[in-house]
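Could you have a look at this structure, given as structure tokens, before my questions?
Selected chains from the complex are presented in situ; the others are not included.
Every chain is named by a letter (A, B and C) in the order it is written, and numbering of its residues begins at 1.
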């Protein structure tokens, strides 16, 4: 399974993501600078977390409009899997590849802590190493993770099983509607996720609950 | 605004620049003529307290700054310490007190930005940050706003830049009401053979400006007073610097990329007094002159004058001397990252600092004398009077006292603060804030880890600056030891009031003496630091606050320790205890926070004892005998036990000594003590062997209790459930801050 | 030429910042505040000289970048 990590200026969890992919998948991902002309032929494209363009305007807004996103969109339409974590999720929503928006946390504060995630749909390429309803631990670190979509959109993503991860009861850290932490597109091959599974993959991280997402994708 | 260079130099103007008449006379003698306006600005920048350390230099020189592992001590952007395997840890701490009081978010943010730049200027990738914050009393009308803004600013910058915050301090006291302290620490990793310095080498080489454009940020109040404002200026010019972590992150990546090409001869970040300080330092250190052409400096505002460009404190800028043949390659790297790159001058052999602007020479000064001849003062000082002995000890129920302390402003959990910081980024955090020290693993190394802690007890320092200075160093050292780290070296951030007052100068002198003594005894050299003076409002100085931040090395991270009770039924030892476990109540948290009394002498620090206790604890951790370790500091045994119980979600039953007042036992702040839980049978041979070892080391390590259950029971006092402790501990900060908006 | 663009949230879209500010104003004693919604202003300087085409250009900037039209409205005004 070949993968690529796309890097925009201002991202800062790119190194964490690259390390996670290499540790779990065994081979390092291709690293693609946002201005590179070519995106290699891969099965998985990952957009990591950070503050692309300093989160100016709206998080992810500027990165979402860079030319490489057209290439990524086109690959996604051909079925290539795309994973956006944190800022990556924000970029995917801004690019229109995922529905809804990620607004400022209800507390208005940045929040970094461990939360619990409930697997809402284990029947996706991103979650098939987990069981439906399983509760896993996962760290978060974001300022804008408050998922919002209009009632109609929300209904449709719920009905289609596009909600893959929810903050487990009592741990919603940001005010997200329906406790949404991660969703896919309608086709199920693009996942956006606010939490950072890449920071919980080794015993030294204090746990390995985040591995499943990568293990399912990379092997 | 027109701000001309032919402006007349009046005594008022000189005074506005913070220069004393004798200092101005020194300038006249040095250059043999009246300075130009730009030159006056340059002198004021170079000769102010912040850059010249004129009040503290004499005393700073007495600090121990070298050791077998020290690669670079004070004098560069940051200290450099060898951690083996060809790697070094590069670190420093710096204050941003005044700017943070004026504009808490930006002040704190740019403080973090500045210290990160100091670290990566030396070729190190930042891997850990800390912040030591001191605010006024919680009830003061400004405090909430300042807490909210400073914390958001520290996080806003560090989180975007991408460095994990692994520790810090937050304290409240009335004495910081009008003058908060924001001390920021950063550490980075570098290869020992790829460290970069600020000393320029070679004549006729390009001096290159990198990073963000220059604006009028931070151009001092003196300029405002002396500026002629044009009609178009309808607002007072802001002097607040605004930070841009997005630019800083790109600057980091571009600098590291550039350094790898071998193009860099010398590099210096532009911090206080930006272009002036950085250019003069690079030249003076290299015994070279520097010539700058200001028409080539990238600016973001119109009609900037030479004076403004020389004094601007715009953030995210660097100055380098480059190998000329690599200039094109270097430019390409900076353009890739979307940053300014401009050749703004060259090195010369005339030892002059010459500045040109619009075809005119606006400064021509002897470069070495600008730094070397800066005034240095041996300010009069008086040794602070020793505090009166403690009067009668007020009494309170032990359980009530513990609950009172653990739910109070200065002892409650700091979670509300550190959850606003990214503590996990880079994926190497082994111990995040909340422990005795932050711990990160050394990326790519199978076993090593580094520990970081920042400490000082300003109340101890006020009561006795010498003992307080010693104690700050020792507490930092102890915190590192408690994680299993060998303390390597430290940085200091000396925050005091007005040094022109002999009592304050006395605090400074005695604190530095105490710090020096402790550092020498503990082999814990000071490799970098910063002095912040004149922290006072309306003649009332802050509490003397010499913050010490230290770094320790854990050779094998599988053998480290945490401060949470680990399992039921484990004996608790009080390593390093005096015969009656605890006794010293002077300047204790018990007296201050429960009875409002700042009284008595602070506890004395016995450095010989500290060393022995530390070595003993390190041994227990490395041999895998210790299952949890926590050093004791303010709040004493009771607070230490409660913290271990809360962190571990596990209770304990602790004895008390017959016929002995339980208050000093549980709340005394005797130094040199650690709580250690062990996985040994208290009746068994191994335990006896442990006590033999302690005895041989001259230490008392009484078995004071055992972990277990869901409550903490201290001697005869009523048991308090861990849940209740937790509520009190976690409740204060969120309750206090409520729904504040940054 | 100078222009001012104002971007506001559509009705019905959650506004966590506005809500928090409203709460904070109330706790500061401003009792008469019924609601607060927060938006953005962009002051843009353009080299264009024709207001008509400038307005078109500004609207196109809003559509393409400055507003997220799923949740935001915008207005454009030439101010000098």
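In the analysis below, a residue touches a chain if its C-beta (ideal position, glycine included) is under 8 Å from a C-beta of that chain, and two chains touch if they have at least 3 such contacts.
These numbers come from a predicted model, not from an experiment.
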Formula of the whole complex, where the shown chains each stand for all their copies: A x1, B x1, C x2
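Methods note: only the chains that are shown with their structure count from here on.
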Averaged-CA centre spacing for the pair chain B and chain A, given as whole angstrom: 35
Inter-centroid spacing, chain C versus chain B (mean Cα positions, whole Å): 41
Geometric centre distance via CA averages, chain C-chain A, whole Å: 29
Where chain A touches two or more other chains at once, by residue number: 108
Residues within chain C bordering two or more other chains: 20
Touch list for chain A against partner chain B, complex: 9-10, 12-13, 15-16, 19-20, 50-51, 53-56, 108-113, 139, 141, 143, 196, 198-199, 204-205
Residues on chain A engaged by chain C in the complex (per definition of touch): 57-58, 61-62, 65, 94, 101, 103-108, 146, 148, 150, 175, 177
List of chain B residues in touch with chain A within their complex: 152, 155-156, 159-162, 244-247, 249-250, 337-338, 418-427, 430, 441, 557, 741-742
